[in-house]
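The structure that follows is given in the form of structure tokens.
Missing here: one protein chain of the complex. Every other protein chain is in place.
Right, chain A next:
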């Protein structure tokens, strides 16, 4: 009874968090367990949405919106487009190979061990309630810290993006005399 009592006394935000977490894990499991690649992509979109909802719970509206625009809105559309073009029919037989299974099990165990180790070692620092600014995740604060404190890394990342864009254009550029239509 005490257990039930405790559950009823939890704050409403906890229920929201639990529902969202279940949804996130449902999407993530669906992504790796569905046989059809298109279904996988749709589950992944569900995952991105619930992660965005987590960001909103943490009062990071800008991050939530950008996560939806960039990941759910652009990258996953491209994924879906490519998968539709490929039209995968036959199931991949990677899991029939013994070596693959062994490698997967070892990797999963190692990864899980490292995660547990780090979670146990990390200092569980909670937010300082007195000095916490509710504007931390908002656009203005984010912009000021990106263009003030972190201006150099930000600019370096933008150079990286520029190089990637130029590389994509170079790859897609049509060579002379190769036109087939």
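Basically, contacts are C-beta pairs under 8 Å (C-beta built on N, C-alpha and C of every residue); 3 or more make two chains touch, one makes a residue touch a chain; residues count from 1.
Criterion: contacts and distances are computed from a predicted model.
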* Of the options "histidine kinase", "Sugar ABC transporter permease", "RNA polymerase sigma-70 factor, ECF subfamily" or "NADH-quinone oxidoreductase subunit H", which is the UniProt protein name for the chain that has been left out of view? -> "NADH-quinone oxidoreductase subunit H"
* Could you tell which one of A:19, A:57, A:81 or A:146 touches the chain left off the display? => A:81
* Touching residue (missing chain; options A:19, A:33, A:69 or A:146) -> A:69
* List the residues of chain A that touch the chain left out of this view. => 36, 38-39, 42, 45, 61-62, 65-66, 68-69, 72-74, 77-78, 80-81, 84-85, 138-139
